[in-house]
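If you scroll down you'll find the structure; I have some questions about it.
Every protein chain but one is kept in place in this view of the complex.
Each chain carries a letter (A, B and C) given by its place in the written order, and its residues are counted from 1.
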Amino acid sequence: MEYVLLIIGAVLVNNFVLNRFLGICPFLGVSKQMSTAIGMSGAVIFVMGMAAAVTWCIQDWLLAPLNLEYLQTTAFILLIAAFVQLVDIVMKRFLPALHGALGIFLPLITTNCAVLGVAVMNVQNESSLGISVLFSVAAAVGFAFALIIFAGLREKIERANPPRAFRGVAIALVTAGLLSLSFMGFSGLVK
Amino acid sequence: MKRLYAPFNFRGGVSPTYHKETTCNSPLRELPLPPLLTISMSQHLGAPAKPLVSPDDTVVGGQMIAAAAGMISAAIHAPTSGRVVSIGDAATPLGRPAPAMVIEPDGNHTWQSPLPPITNWREVAPRTLAERVGAAGIVGMGGAGFPTHVKLSPPADKPIDTLIINGAECEPYLSGDNRILLEHSAAVWEGAAIIAHILKATNIYVAIEDNKPDAVRAMEQAIPADLANASLCVLKTSFPQGSEKHQIFSVTGRTVPAGGLPMDVGCVVENVATTYAIRDAVINGQPLVTRSITVSGDAVAAPANLIAHIGTPFSYLVEACGGVSGTLTKVVSGGTMMGFAQASLDVTMTKTSSGLLLLSPSQVKQFTSQACISCGRCLNACPMRLMPAELSQYIESEDIANAEASFVMDCFECGSCAFVCPAHRPLVQHMRRAKAIIMAQRRAAGPRPG
Amino acid sequence: MNEWLTPIMWIGGIGAFCGGALALAAYYLSVPEDPRIEQVTNELPGANCGGCGFAGCADYAKALVENKTSPDRCPVASSAAVQAIGALLGKAVVASGRKVALVLCGGCNTEAIRHFSYNGITDCAAAAAIAGGDKACSFGCLGYGSCLRVCPVNCITMVDGVAKIDSSACIGCGKCVAACPRNLIQLVPEEAKIHVLCSSRDKGSVVRKVCGVGCIGCRICVKLSDGAISMDGFLAKVDYTKPPLTNEELVEKCPGKCIRKVG
Partner (left out) sequence: MKPQAPDNLLLVSSSPHTHSGSSVSRIMADVLIALIPAFAAACWFFGWNAVRLTAVCVAACLITEWLCRKAMRRANTIADFSAAVTGVLLAFNLPPDLPSWMAIAGSVVAIAIAKQTFGGLGYNPFNPALIGRAFLLISCTGAMTTWSASNWLSPDAITTATPLSLVKETLKTGDPLPFTMTGPMTWNFFIGNMNGCIGEVSAAAILIGAAYLLIRRVITWHVPVAFIGTVIIYGLIHMTCSANAMPVHFHLLSGGLMLGAFFMATDMVTTPITHIGLIIFGIGCGLLTMIIRTVINGDYPDGVSFAILVMNAFTPLINRACKRLPFGRKK
């Protein structure tokens, strides 16, 4: 039950995008088409899960024993950046179609605050390795969930007829705001 | 005993106001020849016919003046004797200009049909009869104009067991078929028997909507005793009950596959006027040069059902019906659901002109299209079970590929969706546009394999 | 170890490890890519207009490097850029002069009549499919803006029922040429200023009935233009392969008022 609540909390209640406003760049960038949104979702789930494991290892096996917790942010950024680059290289080699579709956004995961955010949150919660990975994957699923809903909405608003000033990203941001407003209803359900 | 009620009814469809009472009791009246006939070479689906005569030639009535150009095409015959004035482009009721032959009748109406009457058709080979239908230039007179001889020569691997004579006449205003059924009941049955003989079909149905009780009664009484398995099928009044695929479903419960033809499910559907013309061509040796046409609407003085020659200008038909009364805002060739609005009354009638409607401002509203409110009414109305709301939005945003993937090509432009749309969206026009673009793309891509 | 050396060491160590891993991955898993693709892409204008027939500049560059197309397909690139691309690919290219789109119809609402009132979607092809279009001239601009919507640089405006193209902003991608159902738009050399703004192939008597600025086929311009204008049936046509017309007498003398100086 605890795990279920953890997952629901991360997906619906404290959704990374809609509630914590993390990872907005890829959220807006790849939501134009359902296919890229799904691809990106997969990439984020994979990267966030793996990044949580890697950062947990560094934190618990290296930084904590050596009393170097103050290096947390620097070390995490370094690791995540390298890790995403690695994923990029591997994907370009083995999944060129997906790589082409994700384009610039895969390297952008590098600087995605959601990845760093989840790693830092895991440290703050003092979670075990398993819980860290579970929470990260759940958070990434929440991100994917929001991304896919938003991709559906964007395909609708793509066909909408907003005033000139609101065309493009502006109307997407308005929609994201309204979507976030809708998800406020879940607040408090899971602590 | 031979009357039965349609066991099925298609899903979807609409119930427009039919306005049939204006003309349904007006007998067919033969219209004299106009001073000039403009006969379009494109009176049918497929390639325009090839003219066989040149300007200044004299022709006699019944003479073939243009030959079928290819497989899907139909011959055209001179409605009367006279002089060919010119051959050049002229507007057709469908909107696109096409080559047309102008004939000036000489007033003698010398008639010399090249086709000998076949009275003993039961002993004649089906193939010969089908060729006769082709030689008489008969096309589907319900509106589509598909050359009938093609329909009557199904490939050997597609046996036909059911013939349906389409007397639904589901379009508002039109009542020409109703009059043929009433006035020439026996002839229609005989025509049906000839077609059944050609197709070797075992079941014959004459399908009539239940809003024409007179026609139902007349046809029921006229069923010939010697015609086995002939029955009269009464359909629920609903638009588009006259659509081939939907009528087959209503009568037999069979579903014609998308992109397929009625022959794929062993059926052939022939319109009442076509059936009557086939009988004339076989028994009397008459090529198709006249047809019934309903002139109606609230802007014409004396609405009537006429028998007029092909090539007669619409303005002449209007004069014969007492001229325009009141303000004329829209001229429609065909019915109000699927007919074509005309730019002027100078256009001439063709083999597929089933009606000429003159509408006043009270019947014609000019609408401004609004955004789709996704009420879903078009989904319930669409007899093809398409999603017009979605399709039109794809097309509006130029996403033709998605429209194609959502089966826009299955649309047969019946207009049910636009009829019910509360946002007054020109849905049919969107579909037409997308279909035209897709057809152009397919032509550019070359013939598809298989 | 002292306070500052430890963190430097550890961060450096992690960095070195990651860098090594990346280097190895980059070496063993690298995907060969022709460096010229990037160079060619840089030379292209980057407008991604699709005028070349490819899905964008990068796609075109790829096709160029793979020798699937020729460098003169880009309507936007300056001749210098085309030469540079040719040099990169080792090909000799003759760059053609800049071309701009021009609407060969002057039948605005005050000059050309409409013979019925159209109620339907605002699209030229759709309007043309209904009773042949509402403009009485069956060759004239319908004014429902199909060209305007496909223009990637928004240089087409609808002025009094006829499309007008701003030749200074036009990149000559040719999308509007394909979009016009009446085939009224043509790519012409930028230097050409005097044009026959009519596409009607009808006889003069027919043209006069429907349009005040149509070509009536009088042939006066043919005599005045020294062969640069020729008759195609009842329509005068400018031969744009010849040097641009300068004779303003043409404009004054045209009885149909369809020869005009543009720009």
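Throughout what follows, a contact is a pair of C-beta atoms (placed from the backbone, for glycine too) under 8 Å apart; a residue touches a chain by one contact, two chains touch by 3 or more.
It should be emphasised that the depicted structure is a prediction, and the values quoted were computed from it without experimental measurement.
What are the shown chains in contact with the chain that isn't displayed?
A, B, C
In the whole complex, not just what's shown, which of B:8, B:111 or B:340 touches the removed chain?
Among B:8, B:111 or B:340, only B:340 touches the chain that is not shown.
Taking the entire complex into account, which one of A:73, A:128 or A:182 touches the absent chain?
Candidates A:73, A:128 or A:182; residue touching the omitted chain: A:182.
With the full complex in mind, choose from B:310, B:328, B:356 or B:395 the residue touching the hidden chain.
In the full complex, the listed residue that touches the missing chain is B:328.
Please give every residue of chain A in contact with the chain that is not shown.
34, 148-149, 152-153, 155-157, 159-163, 166, 171, 174-175, 178-179, 181-191
For chain C, enumerate the residues touching the unshown chain of the complex.
110-120, 126, 130-131, 134, 136, 208-212
May I ask you to list the residues on chain B that touch the chain which is not drawn?
Interface with the chain not displayed, on the chain B side: 10-11, 14, 16-17, 172, 245-246, 249, 255-260, 327-332, 334, 336-344, 357, 359, 363-368, 370-377, 379, 383-387, 389-390, 406-407, 410, 413, 415-416, 418-424, 426, 428-429, 432.
Definition applied: only the chains that are shown with their structure count from here on.
Nearest whole angstrom, what separates the Cα centre of chain A from the Cα centre of chain B?
60
Could you tell me the distance, in whole angstrom, between the mean C-alpha positions of chain A and chain C?
Computed value for the inter-centroid distance: 42 Å.
Which residues of chain C touch chain A once you look at their complex with the stated criterion?
Interface residues on the chain C side: 6-7, 10-11, 14-15, 18-19, 21-22, 25-26, 29-31.
Which residues of chain A touch chain C in the complex?
Counting only chain A, the residues touching chain C are 58, 62, 66, 68, 70-71, 74-75, 78-79, 81-83, 85-86, 89-90, 92-93, 96.
Under the stated contact criterion, what part of chain B meets chain A in this complex?
Interface residues on the chain B side: 371, 393, 396-397.
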